[in-house]
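Shown here: the complex without one of its protein chains, the others still in place.
Chain lettering (A and B) follows the sequence in which the chains are written, and residue indices restart at 1 in each chain.
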Amino acid sequence: MNGRLTPRERFGLLLIDEEPDRVVTYPLITSHAAKVLGCTVRDYCTSGNKMAKAQIAAWKKYGHDALSIFTGVGLIAEAFGSELHFADYDIPILLNPCIRNIEEIGDLKKPDPYNDCRLPVYLESIDICFETLGDILPVIVFIPSPFTTAGHLRGISEFLMDSIRHPEEAHMILKICTEACIDLIDACMKLGAHPMLVDPLASSSVISPMTFNKFAKPYLRQLTDYMHRFDLDTMLHICGETEEIIDDIPCTGTELFSFDKNDPGQTKSELGNNTRLIGNISPEEILMSDPATISNKVRSLVTQMKDTPKGFIISTGCVVPINTPEENISAFIDASHMHGKYRY
Amino acid sequence: MIKAGIDIGSRTTKIILLKDNKTIYRRISATGWKPGETAEKIYNDSFIETGIKKSEIAKITLTGYGRVMINFADEVLTEITCHARGAFFEDSRIRTVIDIGGQDSKVIRIDPGGFVEDFAMNDRCAAGTGKFLEFLAHTLNINVSEFGSLSLESVSPEVISSMCTVFAESEIVSLLAEGAETSDLVAGIHSAISKRISGLVDSVGFEDKVALTGGVALNPGIRNNLEELLNTKIIIPENPEFIGALGAALS
Partner (left out) sequence: MKTELNDIVYKDPFPARIGCTEWHNLFGNIPDEFIDHYRYYRHCGKNEWNTYLYPPTTFLIYGSRYLRKLKFDNSLASLRLWGFMMNESERLFRAKQSGMKIIANMGDLGAIPPLIFSFKDTIPFYPDCYWWTPFLNESTVLFEEAERLGIGEDCCFVRAALGAYSKLAYFPEPDLGIVATGASCNDMNSVMQSINRLDFNMHWFEIPHRRDPGIYDSDLKNNERDLHRMDYQPHLKTFVIEEMHNLISRLEEVTGQKYEPDALVGTIKKINKLRGLVYEIRDIAFSAVLCPIPALELMNLEFITLSAYSDLDEAIDIAQHLKDTVRERVKNGKGISDNDAARVIWITPPADPILLNYLEDLGGRLVGTEFVINQSLRLLDSNPDPLVSLSDGLLNASLIGTTRSRTKLILRQIEKYDAEGIIISNIFASSHCSFETTLIKEFIRENYNIPILSFDVVAPGKKIQQSQILNRMTAFIETIKEKKRS
């Protein structure tokens, strides 16, 4: 491990407003870990054991500061009954939403995280990761948020239409999605995982600020309120654009905000006094670029952001693409270690 | 009333059936890798061989290291309690029980009522257990069952100074190379294990009569060594390997 602190110790200091030894380095390595292990993405997504082994293998290779339990944002919707398409070397995508007609929402039944669909896969993966490396690494589990889940229950454009034409029903869907999210969050917490809410459909690239405020934010708030009851530092990741809703982010209740396409300096000045920031080397950059360029970009970002008043974690704007060259990720990590020092 | 006691040891599993506190059946079998299955088989086999029905068994008690893996017992007790009970039942004069098992050894002091007063265990290190003997028998390329009679032939026992099984093996190999007699080496091994045991006895204190139980009790060489070190006569109960199962069945 680089530095005299373990990632847990480092992360722990950040969360209590203390300066760690260096910037927490946390590229969002999820399905890419399957490539590191040498298994298919399909296996990664459907086997808790494989997912855990892949995460551990990726950590051994790269030495980043947290494990990430995540296969895609359709997880909870799938457990409700939506169908996803799995491929050997690509992330699962929505194939058939389970609610074809708005009248069917009464049929929605909350899934059981311990038994239904692939929810137990996450739990098994968390259990193994926590047992194997949980003393030195936080185990972060990505929880698809109510808004994004609702979009995967109805179909994304259908749900966006529902929010205009059938707002009451849209809220009913969101309510049951929130309950399902809480059940999953609860099950993950009991195993030692630290939840991070992910809400890609809530980005300004997809919806208007008004829709965000009416249909996404209140439900994110319910989740953060639930986790705050346990004194958990809550994390929210929204990939895509979020500059238009930047003022609304604190109202979600999140302590940490993981951003993507926003200007980092702007985000620091707007949020950095009250929110810890996570971001934002672009996935396209880390996939397509070369180690030297990535190294320079990381150096520049870390130098710019490490003095964020509430703290900064260097990361990627969204998940590291599966086929990212390993030397690119290593360049990211090395540059952060070299230029992100606070003490020692 | 018929009661059953099963002692699931690391090397062997033993069963005793008692009817009105008299032994009516006794069997020993290798434990193997699946203690649960072995225990169940030895239990079921007892009905086949005796003609007794399962419903006639008033109580089944388990002991031994494998006891925690089984769920069909009425009671589960440690080997300490069972060896004390079994030895005292065989001879109520016994006040100290030395049990040298496959992977551990223990010394138990019993009060005049047959209850455990104090005990000490060595389960950290192979030295002082049956494992020590087996390991070194393998080095000497002989069967451990020959150890007893071989040691009695010793004229000038070798001194094995290492307490660690691995280092003891190195010592024996060097001594063999120097021309040491197998009987003298075996006597030396017995002496090493007995010293270890007598140290365990000292930590608990002993009181006459002293009994030796477990499979190693059948080794006259070790009994002789211990008698010399403790300066007392040692009782070997009948069927010493079954004392734990007997104590379990008596519960």
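Methods note: a contact is a pair of C-beta atoms (placed from the backbone, for glycine too) under 8 Å apart; a residue touches a chain by one contact, two chains touch by 3 or more.
For clarity, every value in this text was computed on a predicted model and none was experimentally measured.
**Student:** Using the contact definition given at the top, list the shown chains touched by the missing chain.
**Tutor:** A, B
**Student:** Could you tell me which of B:40, B:118 or B:181 touches the chain that is not displayed?
**Tutor:** For the chain that is not drawn, the touching residue is B:118.
**Student:** Sort through A:6, A:46, A:300 or A:330 and give me the one touching the missing partner chain.
**Tutor:** With A:6, A:46, A:300 or A:330 as choices, the missing chain is touched by A:6.
**Student:** Which one, B:12, B:81 or B:239, makes contact with the chain that was left out?
**Tutor:** For the chain that is not drawn, the touching residue is B:81.
**Student:** Give me the chain A residues in contact with the hidden chain, please.
**Tutor:** 4-6, 8-10, 12-13, 16-18, 20, 130, 134-136, 138, 186, 189-194, 229-232
**Student:** Where does chain B touch the missing chain, residue by residue?
**Tutor:** Listed in rising order, the touching residues are 65, 77-81, 113, 115-119, 121, 123-124.
Here is the rule we go by: only the chains that are shown with their structure count from here on.
**Student:** Which integer distance in Å separates the CA centroid of chain A from that of chain B?
**Tutor:** Inter-chain centre distance comes to 58 Å.
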